[in-house]
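Here you go, one structure.
One chain of protein is taken out of this complex; the other chains stay put.
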Amino acid sequence: MTDSNWSSRHDDRNQLSDEEFRQQLRLFLQANFPREWRQDFHRPFRRLRGPEQKQWLRILNDNGWRAPAWPRHFGGMGLSFRKQLIYHEELEHAGVARVIDLGDSQLGPTLILLGNEQQQQLYLPKILNCEHIWCQGYSEPNAGSDLASLRCSAVLQGDDFVVNGQKIWTTHANDATHIFTLVRTGKFEKKQQGISFLLIDLNTPGITIRPINNLAGEDEFCEVFFDDVPVPKTNLVGEIDQGWRVAKSLLGYERVWIGSPALVSKALELSRQLIELRELDVDCGARDRYAELCADLHDYKLLYTRICNQISDSGREPGPEVSMLKLYASELLQRVTEFNVQAAAEWGGVVGDTVIGDTLTDLHWQYMMARPVTIFAGANEVQRDILAKAVLRLPT
Amino acid sequence: MTDSNWSSRHDDRNQLSDEEFRQQLRLFLQANFPREWRQDFHRPFRRLRGPEQKQWLRILNDNGWRAPAWPRHFGGMGLSFRKQLIYHEELEHAGVARVIDLGDSQLGPTLILLGNEQQQQLYLPKILNCEHIWCQGYSEPNAGSDLASLRCSAVLQGDDFVVNGQKIWTTHANDATHIFTLVRTGKFEKKQQGISFLLIDLNTPGITIRPINNLAGEDEFCEVFFDDVPVPKTNLVGEIDQGWRVAKSLLGYERVWIGSPALVSKALELSRQLIELRELDVDCGARDRYAELCADLHDYKLLYTRICNQISDSGREPGPEVSMLKLYASELLQRVTEFNVQAAAEWGGVVGDTVIGDTLTDLHWQYMMARPVTIFAGANEVQRDILAKAVLRLPT
Amino acid sequence: MSDEIFSMLRDSAEDFLSAQVHNDSQTGRIGTPVLRDRKLWAAIAELGWLGVALPESHSGMGMSVDAAAVLCEVFGRKLFAEPYIAGALMPSAVLAESTEPVAFELAEGLVCGNRYLTLAWQEQAGEADSATYATRWDGATITGRKRFVSALEDDGIVLVAAESNEGTVIVALAVEAAGVRYQRLATAQGHYADIQLDGAVPMAPPLLVGAVADAAIMRAVAWARVAASAQLSGIARGCLLATTDYVSQRTQFNRTLSAFQSVSHRCADMLVGVELSDAVWRFAAAEVSVAKQPESLACVYAAKARSGDVALTTGRTAVQLHGAMGFTEECAIGLYLRAAMQYSSWLGAPAAMRRLFLARSGQRDLLMEACND
Partner (left out) sequence: MSDEIFSMLRDSAEDFLSAQVHNDSQTGRIGTPVLRDRKLWAAIAELGWLGVALPESHSGMGMSVDAAAVLCEVFGRKLFAEPYIAGALMPSAVLAESTEPVAFELAEGLVCGNRYLTLAWQEQAGEADSATYATRWDGATITGRKRFVSALEDDGIVLVAAESNEGTVIVALAVEAAGVRYQRLATAQGHYADIQLDGAVPMAPPLLVGAVADAAIMRAVAWARVAASAQLSGIARGCLLATTDYVSQRTQFNRTLSAFQSVSHRCADMLVGVELSDAVWRFAAAEVSVAKQPESLACVYAAKARSGDVALTTGRTAVQLHGAMGFTEECAIGLYLRAAMQYSSWLGAPAAMRRLFLARSGQRDLLMEACND
């Protein structure tokens, strides 16, 4: 890993003080993030996709602001967890649209931790320069919250695994070039065993992708069908049949990022705008409900910061307590979007764009986009089970 | 049952029109119910006990207003279910303090349905004239919601059952002369079998009664201990080992009466008083919360009336849908008492009597007295299980 | 109205709608305002439903709003998308009061299904109860702006409420007339039109003038609220049924979903909500159908508040219990939630309705008067 290709092209920003770091990033974003892609009252949870996403990620990459968690010798920024928090805070603060960049956030760390050198050299640079766009193939029609029941199979024949089966809820598969999957390679008593982590090029023959429209009108989820798809056995990450542990190691971080208060902040910004537009400032009843949401966010931010700091200070992976974050943030987000629909009176019944006062908004979109957050990344019912079992140690 | 002792001493009020019936009862209550025993802001859920209870029940009995559900030839009023509803409405309307009169509401109907003639002749008249005061011995320390796990045993020796074990949560055992119990007389695979329904005189040697103070400061619950207590085998009601069915037949009615909106009305009356006293009329936030509770009661009364009318029209025993009544009424009652505590600001922290403006009240008492309603007569968790299983037919 | 007639109405509606309604036609419409399906509209005209609440003198069946509400409950359960309340029931409440020749003519067209009517009274968000209008009638033309108008067809007729020197008037205006401009915003099953009127000339002299016009509008709104409550209640019940079906079949962690209390207890709570909602709209429908001033009845506002809240809560919970599948446009469960958003916001959102409920109930009714005597 001392190859010059891997050497860092940019200053080590981890050396900056927190405040300097924050300032540099803030200035960079002001200068470089295209205004038209900002989150706004119309799309408070805006995400970039396809060409726009690539364009923005390349700007980040060219300026040394990409892959904040990756070590520098793999081309990342090598930031401490605390600086990663600042990084995300500043993106949120600047209204930078979200990206689903699973190559950066999930596959990269996995390969760095458990991939072999060949896999690292082959894939990591192409993640950074967006030549490869990755999506995640975990869930199946009968393996959602109960992921370990997955059945999509990979059978070794010669130098290839032959993959058959179906994945579902694969976000942005229709934009991606590659998919990292959990597939069944063996049957054991414990169903978590016999699962392997496999990388698949979506251009391989035998793969069909079907987008699914969601309630907000977006086609971000896809079904991916595998029909005798050959995958080189060199695409196996980690040990065969041990893929569950590979995937699991990232779940805690996923829940921390999903628990970010950013979406709630954005939704509550819209609440405030609606209150002004509808002149509800003088309505003490509406103000009481708004105050409750504001206090919820205020307090939640403090809890979020504290748990993140504990992770940061301890240097350990996130424990089961991060289920609190995913749980509370997702339900609060829903409550805020519900307030917004109610505060908008008749406009709350509009499905699609509407202009209130001079503000373009889409209350249905924000309401519906807040629905799946209580389902994905482990349904909230599962999060409560985790808290009861693993934090409170309640017997079952 | 044609003995002249059993003939009715009073007019058959079931023949009256609903309106006439209501008027007669209203006038009777105005003339006869002692003003000082009325429910008020201090004791919105007031109950009579001991000598006061006896005195009032005897007034009812002497005037032919006792035992509304019993057939007339057993000395009751023989009212239709609809008239029973009116009966309870009028008592509530007049602020008549509640009585726990299990001889009337539970044992009487059981004996009428399943007792033998000897038992009916021996016990029913003494219930009516308050010579016997009955309490209910069902729950045990390890058999609460899971009542069928009860272990208090009765073993037949000669002409007596010998009873050993413990009952708990026996309301007003310290005022009672007799107790009707569920005791274990046999062991079967299904634990609901092997339970018998046994009548016990509390004066029998070997019985110890210990009152338990509750959170509201009242000693209404008791533990009852049985130590080799002999009970004549003629005190068995129904078949041996079949007592579960005896007890179960009354549960539906119990849930209907517990579901009465009367307590909620009383608690909400206190809410209104507090709003006036604290001049919260102008506080739109407080008014919104109050409006929600008022609407909840309004709508619930309609549901309650409808389900009661359905029972009345069909002539069948209450079905599992009455769990809705117990569930909603009990939780609404708690929400109202919580509103009252919050509306009272600092006074909400007072434990015991306080005077707000010129109104004597006891917010802690009403708050605490509303706690057990979600627990007793089948915890609300059990009610939800019943609704899911028996009404929605969800598989488990 | 006898229970038997209601049963017949309900049964025929269930039969007809089970055969006619296909949810597929409601998916993928996000952002697209929907107009009447004219074939379906003609079919329900054929069944006589459009004239249910019109008197026989006006070509109607001479029943009242309680009969219409029975139909609407089925519409909700079956996700029937035609704008029955806005396009038939509300115009009926106005036309029934008018003895102008044009009123009879429009009523006949409404009942036959060849005239597409709607009522335009509201001008501001959250002000469905305002009885004053910025829209002006000068005796010959009408000028102003109306909002949140449902069921507006390009070749339809809009009954417009306006201020005049004689108080409120209601005039019938062809949508095609000069001086009428409009834009439609999509709702789940229809649209809200925003109408600009600029010296538009109506079809005939005003249908109603003065106090009788105000009363007709208040009655139309009260009727519509009760009918919308019934529809919301139906939406919630349909949504609950679909959910109990789903959780009874779907398996996770080797157990039927309904075996988890986190699922079954929420179904129980949904049931309680649906039954409350059902009890209150039926009561309100019965009361309103015999009331002279239905807008004074507290139960109307209670019904609209409860049914809106319950339909939204049931819809959200149902989406959650359907898991990821519930978030797809292909799964009908989201359509219930979206329909709930439309009917709970139209004519007054729950919190606003509860305030009016409290004001109308005079509070004392709720309390027991025992302490006074």
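Side notes on the structure shown:
Residue numbering begins at 1 within each chain, and the chains themselves are lettered A, B and C in the order written.
Assume contacts are C-beta pairs under 8 Å (C-beta built on N, C-alpha and C of every residue); 3 or more make two chains touch, one makes a residue touch a chain.
Just so it is clear, the model here is predicted, and its values are computed rather than measured.
Screening A:Leu114, A:Ala148, A:Ile240 or A:Cys294 for touch with the missing chain picks out A:Cys294. Looking at B:Asn32, B:Ser80, B:Gln334 or B:Thr359, the residue that reaches the missing chain in the full complex is B:Gln334. For the options B:Phe226, B:Tyr304 or B:Phe376, the residue in contact with the chain missing from this view is B:Phe376. On the side of subunit B, touch with the chain left out of the figure occurs at residues 139, 142, 144-146, 149, 168-169, 212-217, 221, 278, 285-286, 334, 338, 341-342, 344-354, 356, 364, 367-368, 371-372, 374-376, 379-381, 384.
The chain not shown here touches subunit A at positions 30, 38-40, 92-95, 265-266, 268-269, 272, 287-288, 290-292, 294-295, 297-300, 302-303, 305-306, 321, 324, 327-328, 381, 383-385, 387-389, 391-396. Mapped onto subunit C, the footprint of the missing chain covers residues 260-262, 265.
By definition in this document, only the chains that are shown with their structure count from here on.
Each chain gets a centre from the mean of its Cα atoms; for subunit A and subunit B, those two points are 55 Å apart.
Look at where the CA atoms of subunit B average out and do the same for subunit C: the two points lie 43 Å apart. In whole angstrom, the spacing between the mean C-alpha positions of subunit A and subunit C is 40. Residue positions of subunit A touching 2 or more other chains: 285.
Counting partners per residue, subunit C has 351, 355 as the residues that reach two or more other chains.
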